[in-house]
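Mind looking over this structure? Questions follow.
Of the protein chains in this complex, all but one are displayed in their positions.
To keep things simple, chains are lettered A, B and C as they appear, and every chain counts its residues starting from 1.
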Amino acid sequence: MNSFGHLFRVTTFGESHGPAIGCVVDGCPPGIAIAPEDFAHDLARRATGKTRHTSARHEADEVEILSGVYEGRTTGTPIALLVRNTDARSRDYDRIAEQFRPGHADYTYWHKYGIRDPRGGGRSSARETTMRVAAAVIAKKWLAETSGVAVRGHLAQIGDVVPGSHDWSVVEANPFFWPDAAQVEQLETYMDALRKSGDSVGARITVVAEGVPPGWGEPVYGKLDAELAAAMMSINAVKGVEIGDGFAAVMQHGSEHRDEMTREGFLSNHAGGILGGISSGQSIVVSVAFKPTSSLRLPARGLDVDGNEVEIVTTGRHDPCVGIRATPICEAMLALVLMDHALRHRAQCGDVGEVSPRIPAQA
Amino acid sequence: MNSFGHLFRVTTFGESHGPAIGCVVDGCPPGIAIAPEDFAHDLARRATGKTRHTSARHEADEVEILSGVYEGRTTGTPIALLVRNTDARSRDYDRIAEQFRPGHADYTYWHKYGIRDPRGGGRSSARETTMRVAAAVIAKKWLAETSGVAVRGHLAQIGDVVPGSHDWSVVEANPFFWPDAAQVEQLETYMDALRKSGDSVGARITVVAEGVPPGWGEPVYGKLDAELAAAMMSINAVKGVEIGDGFAAVMQHGSEHRDEMTREGFLSNHAGGILGGISSGQSIVVSVAFKPTSSLRLPARGLDVDGNEVEIVTTGRHDPCVGIRATPICEAMLALVLMDHALRHRAQCGDVGEVSPRIPAQA
Amino acid sequence: MNSFGHLFRVTTFGESHGPAIGCVVDGCPPGIAIAPEDFAHDLARRATGKTRHTSARHEADEVEILSGVYEGRTTGTPIALLVRNTDARSRDYDRIAEQFRPGHADYTYWHKYGIRDPRGGGRSSARETTMRVAAAVIAKKWLAETSGVAVRGHLAQIGDVVPGSHDWSVVEANPFFWPDAAQVEQLETYMDALRKSGDSVGARITVVAEGVPPGWGEPVYGKLDAELAAAMMSINAVKGVEIGDGFAAVMQHGSEHRDEMTREGFLSNHAGGILGGISSGQSIVVSVAFKPTSSLRLPARGLDVDGNEVEIVTTGRHDPCVGIRATPICEAMLALVLMDHALRHRAQCGDVGEVSPRIPAQA
Partner (left out) sequence: MNSFGHLFRVTTFGESHGPAIGCVVDGCPPGIAIAPEDFAHDLARRATGKTRHTSARHEADEVEILSGVYEGRTTGTPIALLVRNTDARSRDYDRIAEQFRPGHADYTYWHKYGIRDPRGGGRSSARETTMRVAAAVIAKKWLAETSGVAVRGHLAQIGDVVPGSHDWSVVEANPFFWPDAAQVEQLETYMDALRKSGDSVGARITVVAEGVPPGWGEPVYGKLDAELAAAMMSINAVKGVEIGDGFAAVMQHGSEHRDEMTREGFLSNHAGGILGGISSGQSIVVSVAFKPTSSLRLPARGLDVDGNEVEIVTTGRHDPCVGIRATPICEAMLALVLMDHALRHRAQCGDVGEVSPRIPAQA
């Protein structure tokens, strides 16, 4: 299925090198002010070609609003967004049509469908995530305006480099979404060396939603954290998802992990803002592991469609660290999940009035 | 939503201390031989009271088949399974009705619904997972019979203890689903000390599906790994999910991570059997982090429904490590996801014949 | 699929002669007062054995609430309802296992599943509708309490007999849900003769929802009338559904059909309360055609499972007019659709405040 969300439902379409990519946002509340230029900021944050550290594809990524907006406001009918592919050099990918690259979806698509669009990875390209970011612009706006929810994120690890300090104010000021300004030069050097070597490396991203009221989410299969896990794992190259302390909880004691409560607020946030699948009013914290891209100049053993062993070398443009520009994508998925749950919550529990006691997010 | 799966759809119901728990399995293929006693093995593996290391609740967990089976075979109509709650001592939980325990869903349910069933955690109790295990018995059977798929799992870490060796044959022979027989005595001592201290600890579980053919899964939001992540994160106390190498991939290079292919098979399985959201024919490997339970004899700071600060002490029966008996639950969720995707795959791609080349799972 | 509704979702299970029938109501708002005895009235209205004009099966139809209700109020978690089958004389149905009765689902189930439960029609029995009526008791209550919506219905035709007058106050006072008291004796005679002849006849039912505010429904595939059509057509033996004037509109002129509007209200209600898939604030009017039952004492040509032609004669208990007790079922489906749309509407459009001008339902 190429749709995401139950009530605020995003359906994306498009291949990396087809005529266009796009999405349909169904179930959007009416009355939200939206203009084509609203999409520019987040799409630019996600865009390839931002710096020398990401791949060389240059797309204008101009969003055309095809429906669902009248006189600058959403009408409640489906919003279709379209982005034309303008820089699709499919000549780069001719040989790939006959080969299965290791670490790629080539072999699995082939076995699923018996046919595949090899141009730029077709549907498996990260280009699809453009439309997630676009759709989430609407969600972020509604969440901020109606509930005061703010979503942001940063890179939390590249290879074995972790931030030495944490300052949100520097995250958008460097090409790595890195929270420690003192390390940016080190990362530049690291990435240059990596690109030169022809190899790639993994990354970890952390995204946070602040201001989420207690009560969003559902108890069992529709748990807020379960849907966040699916949302993040649906991003290309993601191999792991954590809520709050995540895998660190394996080594913790219960007396340490449980977040004690006082009238002044919670004393800690090991849970990452979710208890029993439902938001607690604390910040929602999600960490995501990105694998290193498999498209390398270093040769690898692979197969062709006739079953012969071949040496695979990727010469097209590719990122040495796909995680670098994935921060806006992770933010987008967090926003989409929250938006959907906000609507689901008021559908079922709109009769429930003010509930007390309500304590602050953090003491 | 209390339903899981798109085509093989399981809906569970029931609270920890209500009259019964149960599930409805809709969309099941006809003709599968199922009898009440088929559920006994996995339910016993999951059951509380198995050893002194898990909580003291004793439930018969006898499954009644209410519908969907005729003369011992599934008919294609919904299969309802019912388990009566026989050992629900709600007197243990009287005080909890007025208190929000830290690390529990008490506060979040209260804020969502304005009402909650406090007896044994109500709907947020791990007792719900009984029905996941029951439903998955049907899925495991069908997967084995029609596709040769086998699902199994083991505990992979408790606190800071990791297995020194790995032997599938000992996993079912000790109360910890532990793959290293030499460490079982150490774990016994560890758990006894933990119980005596009144504290708890986290755990990591790994589940594996062998024999999955290449082609199951979907490219974007319905990725096999995305739905596995949701499935696992929907289990109580889970805080993290990894596919294949998971977070270890953050520190890997692409030249290490990408699984090279030869005619004799893949040379490694860092990907955990899934590429681009679709199974590759390798073993599917999923790791899951369980937090330490928050129900402790050690006092903690909490609140009551009037907003007063209170000291919370749990005196009822609880596991010092909830992860110990979660292996069958993780297996169940893996089986349910695979079953659903097997049906979805033949729905869309039933026209696709034999696809070559197909290589072995492992060289 | 055995589930109905998107947000207020009812999943039913059970066969006519299995151990039990039941349902799970998921997505129900919390805080609704519900007790087992609340179901008795509507289940009795639907029950077989009510008069000599309906079939002789006597079921207590006592509803057990298995979950989702705590101290008499819904908690927001799934509500499971169970009714044991106590009067299932499967000895009546032995021969039917080997035969395909004309006008029944025997042949089609056989071809779909390769297996079928022949006892009392199995899953295709109208007994399944018991749970629709039970689930709708909750919906009716919520609709009445939160929105002032009232749902009721009556028989509008049996064979070629149509009511000579219309008086809601007599509908519940006769065994036919007939709105013209003067004709009840005539209907008694008609039905007695029909039963004696061994034949059956069709019927038309009209159900009405009053008090629905304007704005419920959705524009395109989720149109309120589209989902009502599906809801009604999903009832056993239904062959046609009309909204408002229905097929009479084929012969009308636009100048007659369009309901003119004044400040005092609409001047007519040909539309049946729905325009563009969305409620207009007028009464919602739905008519439903029931076919005559095919289970007759009159012999018919049929086949057995070996392909031999056989003479089919039904000797078990059956209604000469299945439409007679279908009024509560049609009401139930109307209530379920409205409840679901009420929740969907506030999910998407909860930000929209009072909209003016709003005019009365009828001038």
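Just so it is clear, contacts are C-beta pairs under 8 Å (C-beta built on N, C-alpha and C of every residue); 3 or more make two chains touch, one makes a residue touch a chain.
None of these values were measured; they are calculated from a predicted model.
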Of C:44, C:182 or C:261, the one touching the omitted chain in the full complex: C:261
Hidden partner chain, touching residue among C:40, C:97, C:181 or C:352: C:352
Among C:137, C:275, C:326 or C:342, residue touching the chain not depicted: C:275
Footprint left on chain C by the chain that the document does not show: 1-4, 6, 12, 100, 102-105, 107-114, 123-124, 128, 157-160, 199-204, 213-223, 225-234, 236, 238-247, 249-263, 267, 270-272, 274-281, 289-296, 298, 300-303, 305-307, 309, 345, 349, 352-353, 355-359
Touching residues (missing chain, whole complex) on chain B: 7, 27-31, 76-77, 146, 219, 343-344, 346-352
Missing-partner contacts on chain A, residue numbers: 1-3, 9, 11-15, 18-22, 24, 26-27, 30-31, 64-68, 70, 73, 75-80, 82, 112-117, 122-123
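Note that only the chains that are shown with their structure count from here on.
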Label of the chain whose CA centroid is most distant from the centroid of chain C: A
Centroid distance [mean C-alpha coordinates] between chain C and chain B, Å: 39
Mean-CA-position distance for chain C and chain A (Å): 45
Where chain A touches two or more other chains, by residue: 219, 349, 352
